[in-house]
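The structure under discussion is supplied below as structure tokens; questions concerning it will follow.
Missing here is one protein chain; the remaining ones are kept as they sit in the complex.
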Amino acid sequence: MPVKVLLLGYGLVAAHFHVGVERIKLGEVEPYGVPLARYKMSHRVEDIEVVGAVDVDVGKVGRTAYEVARESIGDSVPVPRSLRDVEISMGLHMGSLRGLPMRAEGLEERLGLGGGLARFAEYLDSVKPDVVMNVITTENASPFNNVAALRDSVGRGSSSASQTYAYAVATWGRGTAFVNVIPTPLARDQAFVDLFSGAGSLVLGDDGATGATPLTADILEHLAERNRRVLSIAQFNIGGNTDFLALTIPERNAMKESTKASVVEDILGYDVPHYIKPTGYLGPLGDRKFVSMHISWRTFNGLEDEMVVNLRINDSPALAGLLVDLARIGRALVEREHYGTAYPVNAFFMKSPGPPGSRNVARVLAYEMLVKWLMQIGVIH
Amino acid sequence: MPVKVLLLGYGLVAAHFHVGVERIKLGEVEPYGVPLARYKMSHRVEDIEVVGAVDVDVGKVGRTAYEVARESIGDSVPVPRSLRDVEISMGLHMGSLRGLPMRAEGLEERLGLGGGLARFAEYLDSVKPDVVMNVITTENASPFNNVAALRDSVGRGSSSASQTYAYAVATWGRGTAFVNVIPTPLARDQAFVDLFSGAGSLVLGDDGATGATPLTADILEHLAERNRRVLSIAQFNIGGNTDFLALTIPERNAMKESTKASVVEDILGYDVPHYIKPTGYLGPLGDRKFVSMHISWRTFNGLEDEMVVNLRINDSPALAGLLVDLARIGRALVEREHYGTAYPVNAFFMKSPGPPGSRNVARVLAYEMLVKWLMQIGVIH
Amino acid sequence: MPVKVLLLGYGLVAAHFHVGVERIKLGEVEPYGVPLARYKMSHRVEDIEVVGAVDVDVGKVGRTAYEVARESIGDSVPVPRSLRDVEISMGLHMGSLRGLPMRAEGLEERLGLGGGLARFAEYLDSVKPDVVMNVITTENASPFNNVAALRDSVGRGSSSASQTYAYAVATWGRGTAFVNVIPTPLARDQAFVDLFSGAGSLVLGDDGATGATPLTADILEHLAERNRRVLSIAQFNIGGNTDFLALTIPERNAMKESTKASVVEDILGYDVPHYIKPTGYLGPLGDRKFVSMHISWRTFNGLEDEMVVNLRINDSPALAGLLVDLARIGRALVEREHYGTAYPVNAFFMKSPGPPGSRNVARVLAYEMLVKWLMQIGVIH
Partner (left out) sequence: MPVKVLLLGYGLVAAHFHVGVERIKLGEVEPYGVPLARYKMSHRVEDIEVVGAVDVDVGKVGRTAYEVARESIGDSVPVPRSLRDVEISMGLHMGSLRGLPMRAEGLEERLGLGGGLARFAEYLDSVKPDVVMNVITTENASPFNNVAALRDSVGRGSSSASQTYAYAVATWGRGTAFVNVIPTPLARDQAFVDLFSGAGSLVLGDDGATGATPLTADILEHLAERNRRVLSIAQFNIGGNTDFLALTIPERNAMKESTKASVVEDILGYDVPHYIKPTGYLGPLGDRKFVSMHISWRTFNGLEDEMVVNLRINDSPALAGLLVDLARIGRALVEREHYGTAYPVNAFFMKSPGPPGSRNVARVLAYEMLVKWLMQIGVIH
């Protein structure tokens, strides 16, 4: 049974998702980095089919996914020819690339707000996605908390791109799963949970749990279980992809920071002086970001220990691997009439799990909970 | 209700345990590094009382714990005066310090094997321990598998020091908990499990789970849950305490190595090229060992990631913190007539958990299991 | 022959300098961290005598150096009783602590600008320093380039604290050495070089070469000599002392950043994408800062290598050790009638060596040049 996916934003994460899924179909690579690949799931990895993609970078719109992916991914990975079948269409801009060094244009800029929204709804009609994936660049946005305020903001054109997309999808038709892996509050905004719930659809989010933060969470859990008293945490991130470039803009950075730091108190049960931030942009690092982390704690008999973790990791593929499961789970949940949002999924896959008020737990515990729940409801076995 | 503890071997681990417990009683330090300190347990940390200690280093025998602890611990931690009440008595040697640069003498060397064993039994009569802690230097030894072979070996004087001590304790009297935190197979030797079970006593072990290995286990679990394919693991350890000095003797090192490496396949479910060894001795590092770990894995879309972890940790206090819980749990289990051994305890606290045939699980899962079980049987709440 | 030192700013650097010199006199510690201690110099370490100290933190003014040093240094180092003989007097504020969480008052605030300057000159008369050390908190300031502009600014009260102090010392009397180890441009401002030169005095500076930057310089030189093409450099610094706190104020940070980054092109001969910044403040780290550095380069046959350096270093003592030599060299140069500034000294000891237009060279080459020059002019042998 196919899982038809529409990609919002065709940057590195989308490209790696698209290329990786096609390469798995071709037998070129194993589904490493796909958490639940070792379980039998109702929808197989090979069932995923990218049916559409939108972007607002004028350098991408109108070209094939093949061309765009080859440019962004470079030589590191071969791009299958099947990507020629997908064209990048124009999406909604809503200022999401403002301040970044690329020329952007969105449907609402070309057709006015009403016209743009209508055109996007037609696009949804034409591609008929089961799952819509939001992988646009990190933007700055606040929750609405209630549906009326959300509706009002969309009407005035003051909602962010992610919020506008999510609203458009929720009001388009029943039975769609919307997966939000950027920091914009959707699954943790009661407005969207209510909207999707009422529409017989599902929103999963927010902010995909990759990079250093999930590892930090598990390391803190490791320390907490030994009752070691954490004294300080410093975590630096530096990379060379568009997301790091975007984070040099202070408000976008603040957005990211908040989803990272909440993990500390949630897991330890007490707050600790910490510095956890996307720190800088350094072009030559490309998509392989460098992370350095220093944690110190008090051990038995009053003495002090220290740990330094240095990571050199491919940023986008890590998130793309999660998307493979999120697409399949999202579809399976909707088929089982799970509407609104799904905490057990968000708790493992997201940095800021919805619904609002949810707590971070160590990922390893979240994983156990997730597997148990998905087995119970028959999604995996 | 007091928990009376006898320490076998009064090296750095014993000294930190002894000093740390007394400092907690004095309110000088918090019980950090004691995993279950945040739960209410039937026996409090303050209930622990060191009633005796034996060693075979002639530089220690006959002196007070206060003097010996001050020498070994140095200036880093103040030594409470209450340690003057405990004198280090002569224990059984059985070759356990052979090859190391200290002069050693044991009861069996002074009084013959029979006389030595009899004298040690008298010592047990005099101090009446609830819990006996084995913290002698890493030795080389193999399991017996059946009680007859064990009894025979002890009779011939060919058993190792730990095995001889454990045999002596098991045959001394009912209701004692023997805690083995060095690599010698006791809790994973069916001979000892049967012996303690038959004697209405308990053996917990083997090889206390501190240092880099438990952290490695949790990091591997973290990777496994994301289906990242681990490609290689290198782990170096270097330190300046007696245990590292002992590990420059190849057979002792091999003993340690085996308990470290088994963790990889147990957790990942497949074997991976790895180099995990106590690597070297470097005096000036003292008790603060340096650990470096390199792990590489394949992520989504066939790309490769890397992680380097560097630790600078106090070796002995970490283990001493575990002893605080092991003493209390050991006592509590015996009171509840749990004899033989206790897998849920060993699975969290030990690198090579008994009984024989037990598997390593990620520590964070072992912790959950432990807490659940101890609540069920009313040890913590 | 004594070297009489006046300290401007009695923070951690001043305290470690003062305590360290007194402990060397007492034979408690070796002069480690004093670069030229292994040479015979015209003035011995023991010849250094702290004759005065000023500060504008009202929590320090009027107390003895002993009290202030004990509070700032804590338990890590014993403070000799001889520090009771030095009282912290009130200095000039000129806004240098503005925005920082301590109450500050300076002579010019109490007595007006003219009165304050006059009172400071009287203070110089009373303590008669041979060497004045500027170790106040990092401030934001620009060079004047000519003496007239400098004089004018001091007259209007718009010069920074360091500039005002340096002006006051230069115009006070002949034969004084002014040592500036903070980033304010003094030795690399032609105005001050001319002023000191004309006054028969000496200014050494700017920004003492400790921390990660000198090490980075030597590592880059190492790579350059093998013709490895550096691709990117990321360097993070985080610490918990007042200087890191000050650097959370953006303009002060920019000041520091500029002296760090110039090193890259000076040594490699080409520019490289780099991120080299004091990154954050984390109280519990105290004076032991954490530095993480990632450098990648292209090696032979087009392949890429990587290096990560992690440091955990005592920030203030490193600088204090340099001050010991700077005091002695400063005095020796003045005695030999070297006025203005001294590039061979600045090139090794400073991050932004004066006079203006000077270039950074690898520290190891600067060291060779320094030793050769000091031997030539008879300061060391």
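Chains: A, B and C, in written order; residue numbering restarts at 1 for each.
To be clear about the criterion, contacts are C-beta pairs under 8 Å (C-beta built on N, C-alpha and C of every residue); 3 or more make two chains touch, one makes a residue touch a chain.
Bear in mind that the values here come from a model prediction, so they are computed numbers and not experimental data.
Across C:Gly9, C:Pro129 or C:Pro214, the residue that sits in touch with the chain not pictured is C:Pro214.
Within the whole complex, the absent chain has one touching residue among C:Glu105, C:Glu306 or C:Glu335, and that is C:Glu306.
Residue-wise, the contact with the chain that is not shown comes from C:Val77, picked out of C:Val5, C:Ala53, C:Val77 or C:Val131. Residues of chain B in contact with the chain left out of this view: 231-232, 234, 236, 238, 240, 273-275, 277, 279-285, 290, 292, 294, 296, 306, 308, 310, 312.
In the full complex, the hidden chain is touched by chain C at residues 16, 19-20, 23, 28-38, 76-77, 214-215, 218-219, 221-222, 225-229, 297-314, 317-318, 320-321, 324, 362-365, 367-368.
Basically, only the chains that are shown with their structure count from here on.
When the CA atoms of chain A are superposed on those of chain C, the rotation angle is 180 degrees to the nearest 5. With respect to chain C, maximal separation of chain centres occurs for B (centres as means of Cα atoms).
One finds 50 Å separating the Cα centroids of chain B and chain C. Shared contact sites, meaning residues of chain B that touch two or more other chains, fall at 308, 310, 312.
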